[in-house]
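In what follows, a single structure is set out as structure tokens and then discussed.
For this depiction, one protein chain was excluded, whereas all remaining protein chains were kept in their positions.
By written order: A and B. Residues from 1 in each chain.
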Amino acid sequence: MLNETINCSPAIWQPMLQQQVFRGLLDSFSYPGRITPCADHETSACLAILIALVDGETTLADPQQLLSSALWARLETRPCVSEKAAFILLDGAQAPDLNPCIGTLDAPEKGATLLLRVSSLRPDSTGNLSLHLSGPGIESTTSIRVDGLHPAWITARKEWVSAFPLGVDLLLCDQHHFVAIPRTTQITMGGAA
Amino acid sequence: MSYVAIKGGKAAIDGAAAATDYMRCKNAMDEPIKLTVIEDQLRLLTSRVVSEGGLYHPKLAALALKQFQGDTLEAAFALRAYRSTKPRLLETPLQDTSKMNCIRRISSAFKDIPGGQMLGATFDYALRLLRLDLANEDPAAFRVVAKNFLRNTPEADLPDSFPKVLDALRAEGLLPPLGLMQDPAFDITRDPLVFPVPRSAALATMARAETGSLLAMAYSNMRGYGDVHPTVAELRVGYLPVMLPHPVTGELMEAGEVLMTECEVVAMYESGIAGDMPVFTLGYGACFGHNEVKAISMAIIDRALQKGMRDGPDNPSEDPEFVLLHVDGVDSMGFASHYKMPHYVTFQSDMDRLRTTQGKVRKSGETA
Partner (left out) sequence: MNIPRNDWPRALCQLDAAEIKAVAATLSGDIEVRDVVLPQAGLGLLSLTDGAFHEPFYLGEIPVARAEVILKTAEGHEVQGGCVLVDDRAQLARSIAILDAVLSGKLPGCNIAENLVEKGELLRMQKISERRQMLAATRVDFSLLEQEDDEDAE
């Protein structure tokens, strides 16, 4: 479990910052692998993303209880089990232990978005776990180095996205940045250089 | 079908926006219309836009009427556009219209109804003679009308709400049984109509339908394209208190009130199914605001659609697809209006095809 607490600044509850976070998400999903800074430096990236995205018409699962009840009250979203939730917040350091919704052929968009908290994201290929990404939105390949992500996530994800258009979309979040890995991206793992 | 790029018309479009404002403000001696003037003195027009916009916000409906210079279809469109920018916060618990604070309540089926019949503010019995004295209304006279009315009318000891007339008929066993299966209500703001649709989808669609469209459909049924033959069991207009749970205590409390019109019609009785007693058939209509013609029309069509959904339609007003897809004012007005957009490329190809075909006909005429 990560030692760092989830921080929350008062400013993130206002529309302006949320819109900036949303713009960052658009960029990040358009260019998978691009490490995007969170517009609010005082709020943990995973929380800023949830604040920007969730509301009463979607669902969130928090199986590891990473969010306080005060934060849940403010998010005003619907709690849900991880098998059915549209958004799931998880600690990336722990191995995956869930079966997220991967959507249906009629409604592939119902596949879950997983927010995985990691300790750091760097745009190079050294370090604990480096991921080489290719696919739509990526010119040839790009690499990122992730600390605090259990490698079993990559294996589990491979199975969940094996039947396109079904699948899940990932957002890796450290304290101040995030990276989007949509279901269309191919990942190969590399160890320390 | 492609539309000509906006570039060529941008200056003209900007000019049109300025021209509409010019038309609105041409008479510089007039006062700009206050929204309360529209809400109060044109209350029935405001009611129409509130119900066709599908959002209970009389002040914004008045604003839309002012902005679109009285065009009810455009005003309803503006209200719908506004609501699409707001987040959905909640669904209310089921509200009880028998708690309505009535300002009008009548029945054509019965003379004596519990609580009595109160005409309220209605034009039903008015002579349709133009009141020329309204052309140059004296402001001083205007100011005392309300005060005089209230002073000259005694306050009667009347209850806050009145029971439903249908409840008495139901107690006597004359009505069909209440729905045992309570399916969740269909949300037309989130899901499209894919037929067959449940009755709740029909009611919701008609509640925000364009008044004239509903009226024409209902009238067709009344005149013989159908056989509802309705009697109004009860028509009520009043303020429904909206009960919502208090955020802290959780208890239901009055969060506000909504002006609405509600109509229940009793239609021809039908023989019971499988030896059951014959009972009256029923239709129900309800809408935001004060709009009686709409509520009555909706009740008649509700009954017609019940028959059509069960037995198959014999007439257009009994056909759910025919009715429900063509009564929404924003949909129908939008489609009619889109014909004004440039269709130059489509039409060019129509002309080319006609010329080619004419050429062939001419040629075959020559060789014959």
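As a working rule, a residue touches a chain if its C-beta (ideal position, glycine included) is under 8 Å from a C-beta of that chain, and two chains touch if they have at least 3 such contacts.
Here the structure is a predicted model, which means the values were calculated and not measured.
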Checklist entry - For the chain that does not appear here, which of the shown chains does it touch in the whole complex? => result A, B
Item to check | Residue of B:44, B:81, B:144 or B:255 in touch with the missing chain, whole complex considered | outcome: B:255
Checklist outcome for this item: Cross-chain touch to the chain not pictured, restricted to B:24, B:66 or B:199, is B:199
Checklist entry - Which is it among A:27, A:76 or A:124 that touches the chain not included here? => result A:76
Checklist entry - Residues of chain B in contact with the chain that isn't shown? => result 51, 54-57, 83, 86-97, 101-105, 111-112, 116-122, 149-150, 153-156, 158, 160, 164, 166, 176, 178-179, 182-189, 199-200, 203-204, 207-208, 234, 238-239, 241-242, 244-249, 251-258, 260, 262, 264, 282-284, 286-288, 302
Checklist entry - Where does chain A touch the missing chain, residue by residue? => result 13, 70, 73-74, 76
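Assume only the chains that are shown with their structure count from here on.
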Checklist outcome for this item: Averaging C-alpha coordinates per chain, one finds the centres of chain A and chain B separated by a number of Å equal to 45
Next on the checklist: Using the touch definition from the top, list the residues of chain B that touch chain A in their complex.
Outcome noted: 87-90
Item to check | chain B-touching residues of chain A, taken from the complex the two chains share | outcome: 55-57
